[in-house]
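Sending over a structure as C-alpha cells; questions will come in a sec.
A protein chain is absent from this complex, but the other protein chains hold their places.
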Amino acid sequence: MPDDTHNRPMDPPSFAAGTGHRHPLHQFPGRFTRPGTAPGDLTRPAESTGRPAALSLIDYDAGEIVEHQGCTLAEAREFFTSPHSTWLHVQGTPTEELLRAVGDAYGLHPLALEDVLHTGQRAKVEEYEEQLFTILGAPEPADHGMATAQLSLFLGDTWLVSFYSGQDDPFAAVRERLRNTGSRVRRLGVDYLYYSLIDTMIDHVFPQMEALGEQIEALELSVFDDPNRAALDDIHHLKRELVLLRRLLWPQRDALASLSRGDHVLIKKEARLYLRDCYDHAVHALDLVESYREMASSLLEVYLSSLSNRMNDVMKVLTIIATLFIPLSFIVGVYGMNFDRSAGPWNMPELGLRYGYPLLWLVMLAVVGVMLFYFRKKRWF
Amino acid sequence: MPDDTHNRPMDPPSFAAGTGHRHPLHQFPGRFTRPGTAPGDLTRPAESTGRPAALSLIDYDAGEIVEHQGCTLAEAREFFTSPHSTWLHVQGTPTEELLRAVGDAYGLHPLALEDVLHTGQRAKVEEYEEQLFTILGAPEPADHGMATAQLSLFLGDTWLVSFYSGQDDPFAAVRERLRNTGSRVRRLGVDYLYYSLIDTMIDHVFPQMEALGEQIEALELSVFDDPNRAALDDIHHLKRELVLLRRLLWPQRDALASLSRGDHVLIKKEARLYLRDCYDHAVHALDLVESYREMASSLLEVYLSSLSNRMNDVMKVLTIIATLFIPLSFIVGVYGMNFDRSAGPWNMPELGLRYGYPLLWLVMLAVVGVMLFYFRKKRWF
Amino acid sequence: MPDDTHNRPMDPPSFAAGTGHRHPLHQFPGRFTRPGTAPGDLTRPAESTGRPAALSLIDYDAGEIVEHQGCTLAEAREFFTSPHSTWLHVQGTPTEELLRAVGDAYGLHPLALEDVLHTGQRAKVEEYEEQLFTILGAPEPADHGMATAQLSLFLGDTWLVSFYSGQDDPFAAVRERLRNTGSRVRRLGVDYLYYSLIDTMIDHVFPQMEALGEQIEALELSVFDDPNRAALDDIHHLKRELVLLRRLLWPQRDALASLSRGDHVLIKKEARLYLRDCYDHAVHALDLVESYREMASSLLEVYLSSLSNRMNDVMKVLTIIATLFIPLSFIVGVYGMNFDRSAGPWNMPELGLRYGYPLLWLVMLAVVGVMLFYFRKKRWF
Amino acid sequence: MPDDTHNRPMDPPSFAAGTGHRHPLHQFPGRFTRPGTAPGDLTRPAESTGRPAALSLIDYDAGEIVEHQGCTLAEAREFFTSPHSTWLHVQGTPTEELLRAVGDAYGLHPLALEDVLHTGQRAKVEEYEEQLFTILGAPEPADHGMATAQLSLFLGDTWLVSFYSGQDDPFAAVRERLRNTGSRVRRLGVDYLYYSLIDTMIDHVFPQMEALGEQIEALELSVFDDPNRAALDDIHHLKRELVLLRRLLWPQRDALASLSRGDHVLIKKEARLYLRDCYDHAVHALDLVESYREMASSLLEVYLSSLSNRMNDVMKVLTIIATLFIPLSFIVGVYGMNFDRSAGPWNMPELGLRYGYPLLWLVMLAVVGVMLFYFRKKRWF
Partner (left out) sequence: MPDDTHNRPMDPPSFAAGTGHRHPLHQFPGRFTRPGTAPGDLTRPAESTGRPAALSLIDYDAGEIVEHQGCTLAEAREFFTSPHSTWLHVQGTPTEELLRAVGDAYGLHPLALEDVLHTGQRAKVEEYEEQLFTILGAPEPADHGMATAQLSLFLGDTWLVSFYSGQDDPFAAVRERLRNTGSRVRRLGVDYLYYSLIDTMIDHVFPQMEALGEQIEALELSVFDDPNRAALDDIHHLKRELVLLRRLLWPQRDALASLSRGDHVLIKKEARLYLRDCYDHAVHALDLVESYREMASSLLEVYLSSLSNRMNDVMKVLTIIATLFIPLSFIVGVYGMNFDRSAGPWNMPELGLRYGYPLLWLVMLAVVGVMLFYFRKKRWF
C-alpha cells in the first residue's frame, strides 16, 4: 500500500511524524486503480519496493527434517513433489516469476495469487479444488502507530505455502518447535502446522491491544486533569486506530469460525480442536476492540464535559469579579460627579458630610457582604 | 478522480441553484408519481433528455469476433439469434422502441424493462425463466459531488444485454480484452463476460472512495486547526454523501452474495469463483463506507469540541482582562470622588498625602500581582 | 383516529394549526381501552364519525364487466356468489351491519373484521382457511402534516374485498384499467387485481417521501444560515414524522416479503413476480426513511454546532470590545483622580505636563495597537 | 420486590413522592441474595407483606358453571380432579402451603412454583411434561409512576391455574363473559380461557403507553418553551420508565411469538389464531416503546439545543449592552480627567470649547448609531 506522505503540522509525535502515517484510512485491494483489466494480473505493484522476497523451506516428517533458509527457487523446486510434509515460506513481496512458479507447481488459482500480491485484502478462507486458501491480517508494530501485514496461506494435503508481507519473519518460534523431534507439530500433519502459523498471527494482535489499552488509561487521566487540544487529537486518533483494527479483525473472526466449524476436509479433527482455540482468541480480541471503542467514545464525552466544567469555572470567576466591582464602581462614580453644590442644598449634600467618606466605605463593604452571601448560597465557591 | 471543483465560500447556492445537485437526497423508481398506472410502462420519463442511446454489438466465440460500434437497431437485430456469444450494449437512455425490440427478441419481462428505463433502482439480481436480470449502481464522477449511474444486465445462455445510463462507456478495457484472441474472456462463455462487466462496475467505486478518504483527512486537519463554518458544511455534506453511498452499496453486496453463492444456473462454476472475488470487493467497499461514516461522526464531535476549546480560550482572555482591570478601575474611581476634604479630617485624607499617588500605584501593582499568581495557579496561561 | 386537539402556541404553521396534529404519537388498535372484552367486537368506535361507507362493486372476467358505483348492500349481495372475479370495495368506515353481512357471505374471521374496523393496525399478512387477509397502511396527505389510512384486503379464489379508511378513493386508475378490455388486470385473476391495489398503495408513499426530502433540504439551508428556534422545532417534528413513518413501513416490508416469497397458495406465480416488484418499492421506501433519519440526526448536530459557532462570534465581539476599552477606561480613570498635587511633587505630576494630554492619547493608541495585533495573531477577525 | 424508600428532594411530584418509587431500577428474581441455596425454595420472601392471597375457582363446561369467589383451599381441592374445565385464580402473594397444595395436585415443577413466588421474573413460556408454564408482566397504575405485577399461568389439558401478584383482580370482565352461556369462552376449552387472560394482560399495557405518550407531548411543549431543570428531570425519568418498560415487553413478545407459532400441543388451532392477535398487540406495544425512546432521545437533544439558544439570547443582550456602553464610558472618562489646562494649550482644550458638551453628545450618538447598524447587520435583533 502506498504511504500517504502528507505531513500533518499539528500531529503529536506519537501518531505521525517524518514519514507520515503507516496506516492510511483507505486500504484497497491493489487492483482498484485499473477498473476493467483482466483478473489474475500478477504484475508487481510499482510502489512495492520493499526488500526482495526471501524463501525458506522445511521438509519434514515425524523422523526427519530438512531445512533450507534463504534457498533459491531452484532449490525449493526439488521439494515440490516431496512425499513428506513440506512448508515453503516466502518473506516479503514475491516476484511475478516466483508466484508463477509456485502457482504452477501446486496448481494455485490465479485470483488467489493476485490476492497474495496485492496486500490489504480482507481476511478470508476460500476453498479451491484440493486446497484451502487463507488470508489473515495482523497489525505490526511500526515506527509510528500501526502498520498491517498480510499472511497468505495455501494448504494442500502434504504441503503448506505461506507468504508474509511484513518486515520480519514472525515464525522463528514455530521453526524451533519443528526442529524439536517429538514435538506435536512434528508428529501431526501440515494442518497442524497451518494452525500453528495462524495461532502465531492471532497472538500478534494482543501486544498491540495492550498498548492501546494503556493509551486509553493514560488519556483517562489527562482528560480529567487537563482537557487540552492534544488530548482531543489523541482521542480522535485512537478512535481511528480502533476503527481500522476492527475492520481488520472482524473478517478474521468469521474466517476462523468457518475453520473451527469443520467445513473443510483438509483440516483433520485434531487440528480443528486447536483452531477452535484460535477462534476463541480472535473473538476475545474483537470483544476488546469493541470495549475500547466504547471507552474511547466515553472519553470524548468526558472531554466535552470537562471542557464545559472548565468554562463554568472561568465564567464563575468572571461573574464574581464583575458582580462585586461593577456596583461599587457605580457608587464611586456617583460621588465623582460635579454637580454644583452651591446651586442648591439637594445637590450632592453627601459630599459635605463630616463622615461622608468613611460612611461610603461602610456602604460598599455592606454591598460586598451581601454579594458574597448570595454567592455562597449559590455554592459558587 | 476529478476533484470537486466547486468553490464553496458558504456553499448554499450549489444546493438550490439552476442545475443543482446531481445527487438528490431522494431517488425514486421513476414511476412513483403516477400511483395506479399499469406496471411495465415503458414511456420515456420526460426529464431524461440525455443524449440518445448508442448501441454497440459484439458477436464472438473463441475463434472469431464481429464488432459493431454505434450500430442501428436493424443491424443489431441480425445477431439476436446468433449461435455465438452475443453482447449487446446500450449506452444512454434507450427509446421505448429500442426497449420493446430487444425485449421481444430475447423475451425480457416488462417489469425488468421498466426498471431499465426508470433508473435509480436498488441493486438486485432477479431470476426469470431463462434469464438472469441484474441491476447495479455506480457512483460517477460529476461536476459537483457524485452522480449515480445504473447498469442493467440481462444474461441468457448465449447472450448478454447491457444498458448503462451513465455519461461515458466504462467498458473500453473489457472490449479490448475481448478483441484479444486467447484471452480468458474470449475462451469462456457470456457468464464470464457478465462477470467482467460487474467487476468493472464494482471497481469504479474505489476511486470515489479514495477521494472521500482524502477529503476526510483534509477535514481532520482543518477541524483541529480552524473549526469554521465551512468545515461544518463540509462535514455535513460528507455525511450526506456517505449515507447515499451506503444506500447504493448495501443492496449491491446482497446481490453479489447471491451470485457468488451459486444460486443461479446460468452462471457456471468457473465464473462463480470470479464473482466471489467481486463479492469480496463489494464487501470491502462497504466496510470502508462504514469506517468513513464513523470517522465523519467522530469529526463532527471533534468539531464541536474544538469549538468549545476556542470558546474557552476566548472566555479566558476576557476573564483575565476584566478581572485585572475592573478592580483597578474601582480603585481609581474611589480617588476620583469629590468628597469635601474641608468638611472633616476623615474625608479622603489619602488625597492629601505627600506620597499618596505613588503609594496607590504600588497598591494597584500588588493587586495585579495577586491576580496573575491566581491565574497561573489555575493554569490559565 | 381521534384528533388530539391541543393547540400548540409555538408550532410553525406547516406542522400544526387550528385542528392540531393529524398524526398523534400513539396509535393503538382501537380496542385497547376496554381490556377484558371479547375479541371480535364489531361495535363502531364512538369517535369514528367520518362520512358513511360507500360501496362499489365490479364483477368481471376477460370478456365482460359489470360495475356498480355507490351500490347498496342489497345490490352487492347478488354478486357474492358470482362465478366471475368480483371486487367489492368499501370506502370509509363500515357499519357493523355491513361488516357482518360481508363477513357472513365470504366467511371472514371475526378477528380480521375487528381489525378492519379498528384502524391503526400494523401491516400484516395473515392466512385463514381459504382466504388471505392483508393490512397495509399509507400516509395520506392531510391539512397539516401526515395522516394515515388503512387498507384491508380479503383475497379469496375468485373474489377480493377491500376496505379503505382514508378520505378519497385512491383506486380510480385501477378501475380505469379494469374497464379496458384486454388489459393485463382484466385477463389475469383477482390475485393480480390484489397486486394492483397493493402497488397503488405502496406508490402513495413516495410523494410524501419527496415532500419530506424537500423539507430536509430546506432545513439544511436554514440551519447553516440562521439556526433559530423555528428550525429546531422543524427538525424535531421532522424526526417525529420519520419515526412514525418508519413504524408504518417496517411491518409493511415484512408483509410484502412474505407475499413475494410465495408462501401463499392463492397468489399464483405470475402475480408473485409483480409482488416482488412491490416488495422492492417497499424496501426502497424504507431505505429512504433510514437515510432521512440519519440526515435529520446530522441536521440536529449541525444545528447545535451552528449555535456554538454563533455564540463564539458573539463572544468574540464582546471580548474584543471589552478587552480594548476596559484598560483604556482604567487609564483615563487614573487621571480623573483628585490627588492633591500641592501636597507633594509626586502626586500626579503628569497632569501638569505641557503635553500630558496628547502624550496620554499616544499611550492609549499604542495599547489599542498591541491589542489589535494580538487579536489578529489569534485570528479573531 | 422491596421498595427503595430513599426520598428524593428534587423530584417533581409526578414521579416520586412520599412512599418513593414503585419501580426500582433493579428487579431481580427473589432468590439472588442467597447464592448456593437449593432451587425450588418456596419460603415466602420476608418483605412480601402484602394482603393475603385470595382464591377464586370457576368450574365450567358449555352447559354448567360453578363459581367460588374467595373460597378456601379445602373447597378448591374438591375440584382439582373435576372432568370439566377448571380455572383456579390466586390473587396476591400465595402462602407456601397453598403453593405446595396446588403444586402437588397438578404436579407443577418446583422451579416454576419458585418463579411464581419470587415475582419480577422475565416473561417466558416453558413446557413441562403435560403443562405449559407462562409468566407475563404488566405495568400497573400505581400512586406514583409505574409498578409491575406478574401473572403466572399453568395450563393443563382441562385446568388452568393463574397467580396474579398485583393489587386488584384484572379479570372481572373475563369472568363476566364466562358466566354468559354460549359465549365463545364457555364453548371453547381452557386454552381459549388461557388466551383470554393473556389478552387482558397485554391490553393493560396500552393505557400506560397512552399516559407516557401524553407526557412526551407535554414535555415537547415545555422543552421548547421553557427548558428548565424540572423538564430535564422529567425527560430523564421518562427515559428510565421506557428502559424498564422495554425490559418488560421484550421477553413478552418472544413468549407470545412462541405461543402463536404453534409450538405447544396444549393450545389448539383455534386458540392459536387468537394468540396470534395477542402477539400482534405485543409487537405493537414494543414498536411504540421504541418510538417513544427515540422521541425521548430527541427531546433531550432539543432540550440541550434550547438551552444553547437561551444562552445565546442572554449573551447577545449582554454583548449589546456592554458593546454600546463600554466605549461611551471610556469617552466620558476621558473628559473627567484633571489635566492642568493652564500648563499648556494642548491639555484638553475641548473642555473649554463653547459647544464642547453638546458636540460630545453628538459624537456619542454617532458611536451608538454605528454600533446599532453593525448589530442589525449581524441580525442580533
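When the chains are written out, they are named A, B, C and D in that same order, and each has its own residue count from 1.
The criterion applied here is as follows: a contact is a pair of C-beta atoms (placed from the backbone, for glycine too) under 8 Å apart; a residue touches a chain by one contact, two chains touch by 3 or more.
The structure presented is a predicted model; accordingly, all values stated were derived computationally and were not measured.
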Task: Omitted-chain contact residue, chosen from D:84, D:109, D:184 or D:264 - done: D:109
Task: Hidden-chain contact residue, picked from the options D:68, D:84 or D:310 - done: D:310
TODO: Over the whole complex, note the residues of chain A touching the chain we left out.
DONE: 170-174, 177, 183-185, 199-201, 203-204, 206-207, 209-210, 213, 216-217, 220-221, 224-225, 273-274, 276-277, 280-281, 283-284, 287-288, 291-292, 294-295, 298, 301-302, 304-306, 308-309, 311-312, 315-316, 318-319, 322-323, 326-327, 329-330, 333-334, 336-340, 343-344, 346-348, 378-380
Task: Touch residues of chain D, complete complex, unshown partner - done: 4, 6, 8-10, 24-26, 28-29, 31-40, 109, 111, 121-122, 124, 126, 128, 226, 228-229, 232-233, 236, 239-240, 243-244, 247, 250-251, 300, 303-304, 307-308, 310-311, 313-315, 317-318, 321-322, 325-326, 328-329, 332-333, 335-338, 348, 350-358, 360
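In this section, only the chains that are shown with their structure count from here on.
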TODO: Mind listing the touching groups among the other chains when chain B isn't counted?
DONE: A | C, D
Open item on the list: Suppose a student superposes the Cα atoms of chain B on chain D; what rotation angle should they report, nearest 5 degrees?
Closed with: 145
- [ ] Could you label the chain C-chain D interface same or different, taking same to mean over half of its residue numbers are used by both chains?
- [x] different
- [ ] Measure off the straight-line distance from the CA centroid of chain C to the CA centroid of chain D, and report it in whole Å.
- [x] 25
Task: Per-residue multi-chain contacts in chain B, two or more chains - done: 304, 308, 311, 315, 318, 322, 326, 329, 333, 336-338, 348
TODO: Once you've mapped the touching chain pairs, tell me: line, ring, star, complete or other?
DONE: line
- [ ] Using the contact rule from the top, write out all pairs of chains that touch.
- [x] A-B, B-C, C-D
